[in-house]
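Worksheet for the structure shown next.
With one protein chain held back, the other chains of the complex are shown just where they sit.
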Amino acid sequence: MSEEILAPEFFKPLERENAAADQLRRRPLSFWQDVWIRLRRNRIATCGLYLLITLFLFALVGPFLSSHSYHETNLVLKNHPPSLRFWFGTDDLGRDLFTRTCWGARISLFVGITAALVDMAIGVLWGGVAALLGGKADQLLMRVADILYAIPYLLVVIMLMVVVGTGLFPIIIALTLTGWISMARIVRGQLLQLKELEYIQAAIALGSGKARILRKHLLPNAMGPIIIAMTFTIPTAIFTEAFLSFLGLGVQAPMASWGTMASDGLSALRYYPWRLFFPACFISVTMLAFNLLGDGLRDALDPRLRK
Amino acid sequence: MSQPPLLQVDQLKVSFKTHMGPLQAVRDVSFAIYPGESVAIVGESGSGKSVAAKAIIGLLSDPGVTIDGRILLNEENLLEKSEKEMQKIRGNQIGMIFQDPMTSLNPTMRVGKQILEVIHKHAKSSFKESKQQAIQLLQEVGLSDPEKRFEQYPHELSGGMRQRVLIAIALACTPKLLIADEPTTALDVTIQAQILAQMKAIQHKNQMSILLITHDLGIVAGMCDRVIVMYGGMIVETASVEDIYHSPFHPYTQGLLNSIPRVDKEESDLTPIPGAPPHLLDLPAGCPFTERCPFAMRMCPSHRPALFVIKPFQQAACWLHKKNP
Partner (left out) sequence: MTQKPLLSLQNVSKQFPIGKKVLTAVDGFSLDIYPGETVGLVGESGSGKSTVGRLSLYLQKPTTGSVLFDGFDLSLLSSREIRKMRRRFQMIFQDPYASLNPRMTVQDTIGEAFDIHKLVSKKQREEKIVELLESVGLDQSHLSRFPHEFSGGQRQRIGIARALAVEPGFIVCDEPISALDVSIRAQIINLLKKLQKEKGLTYLFIAHDLSMIKYLSDRVAVMYLGHLVELASSQELYSKPLHPYTQALLASIPIPDPVIEKKRERILLQGEAQNSSNSSVGCPFQHRCPFAQAICKEKKPLFEEVTPGHFAACHFAKNWL
């Protein structure tokens, strides 16, 4: 401490700008902006995200890149290994596996996302009504859901196929039949928790009706777990579709689903391994990417992990 | 004080690594606690008081933590000890009570077992002996029907009872120093009075030192001999309890005392301190209280005052001391 500080002029009162006391310090960040930043920081989740973007491009643009179609057969060129002409090789009908894999991606993504959206719609409605009504209505709704959940879905699917026939849309219906139940449970759980929070009480005290509270207060704040649940529903749906198609219950020839391709490729595994390799690899990587993204989202949305 | 201090904290600095830069939670804090005395550290959020307490007992586990300085317990530097050595000291020489009795007890373990855990860690005695000891502790802390409590689970007890159990656990091995971090904040005022009275009685009996960390100036007046006031990570004033209340020097201490209403006086107006406690990332190079201080002078934002001696046993970190009237 040097003596200069003790000079009299330093003891004069400090002049300061007014209202410095209540200044805010951080840049304004909306909730989703903050989530995005936190997600970006998570390298593994970002990898998942990039993988998915690549996959989307693959599905959208892929078929235009190759000069072949997915159904064109050419028995002379059957079972060729990957080459410059056929990037992923050909199957036993001479069809180009690259294009077929791209189409498979389209199918998988379509099925996955549609199923997740329908699940969300039904789940939010069911769970939301249960949480808001409470009491006996809530009990009734959730017990019905429990009973439906207990039915083995494969049985349902098969029965459905018998009735409706096989194909893409029956699969989606089958997937959404029971998929919404976990979403309903999540939504109900979230809403029950949020209902007790004071800002909900405040909205009621202001005179807000129930519909408005659901719309403006409850749902926006419950979106986090809902989106996370969706991110995990998609890979499950994709896998289920692949599995059903593998069993022959799904899309039919000449449509290319990764499941049907895997089924075709299995029998030829010994001699023409690439026919199984590509669909299996794509199924795995897609599911992994969604799971990584979902994990990252879960962490990014957790308010307790905010730094 | 002719005796050597039980605990001596020397130039303690604690900083955390955050993605927005280093956060200095404790900036150059030094104080001593002598055997048998009660010292309070008073401060609000951001003052650094809880971080300092955790540093003493070695519970700062964050990987981005840097601790500098010395913490001497009976002349031994705790900061140089290994985790294993610290475990021998915790519970044995230093007992600690945390704020929230709801989360500090293991909900799946009976209360008695949790006390026995501590006893067995530091002494080898038979189960029968330790159980006797534990039941006696439960009685000492004011729990009715201690044999029954021994067998109960935490959720069967009320908040006040749980806090008493925590005190029993902290005192199980008769430590020389008890660190209590906001021990009664979560409790009703009548329960608080009981627990504080109990703590005082035990302190007297065991000749124990207490380091009480709190924001409540009311309980400090009844419990402590000396008071240390912290703000923005540093000590701004330290004095005997009488001096702090009757002749506070630092504007923050004065502001605090002026902003709390008193039941025994007719109050015409409360004078609040404007502004809010500081964000630790935003502290000025000088005195952290500058922004809110009604007496701030030109050197305050840039030059940090040291702890000047106002009178024997009272020190304040304020440039006002150097001002010629």
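Quick notes
Order as written gives the chain letters A and B; numbering starts at 1 within each chain.
In the analysis below, a contact is a pair of C-beta atoms (placed from the backbone, for glycine too) under 8 Å apart; a residue touches a chain by one contact, two chains touch by 3 or more.
Every value quoted in this text rests on a predicted model; they were computed, and no experiment measured them.
Looking at B:Ser82, B:Ser144 or B:Asn324, the residue that reaches the missing chain in the full complex is B:Ser144. Among B:Asp62, B:Glu83 or B:Asp264, the one in contact with the hidden chain is B:Asp264. Across the entire complex, the residue among A:Pro220, A:Gly248 or A:Pro273 in touch with the chain not shown is A:Pro220. From the set B:Asp10, B:Asp100 or B:Asp216, the residue in touch with the chain omitted from the display is B:Asp216, counting the whole complex. For chain A, the residues in touch with the chain missing from this view are 19, 22, 24, 26, 28-31, 197-199, 201-209, 212, 216-217, 220-221.
Residues of chain B that touch the chain left out of the display are 44-45, 144, 158-161, 188-194, 197, 215-222, 241-242, 245-246, 255-257, 259-264, 267, 269-274, 276-277, 292.
Just so we're on the same page, only the chains that are shown with their structure count from here on.
Put simply, the C-alpha centre of chain A and that of chain B have 48 angstrom between them. Remark: chain A residues 1, 5-6, 8-14, 16, 20-22, 25, 307 touch chain B in the complex.
Of all the residues in chain B, the ones that touch chain A in their complex are 18-19, 274-276, 279, 282, 290-292, 295-301, 303, 306, 319, 322-324.
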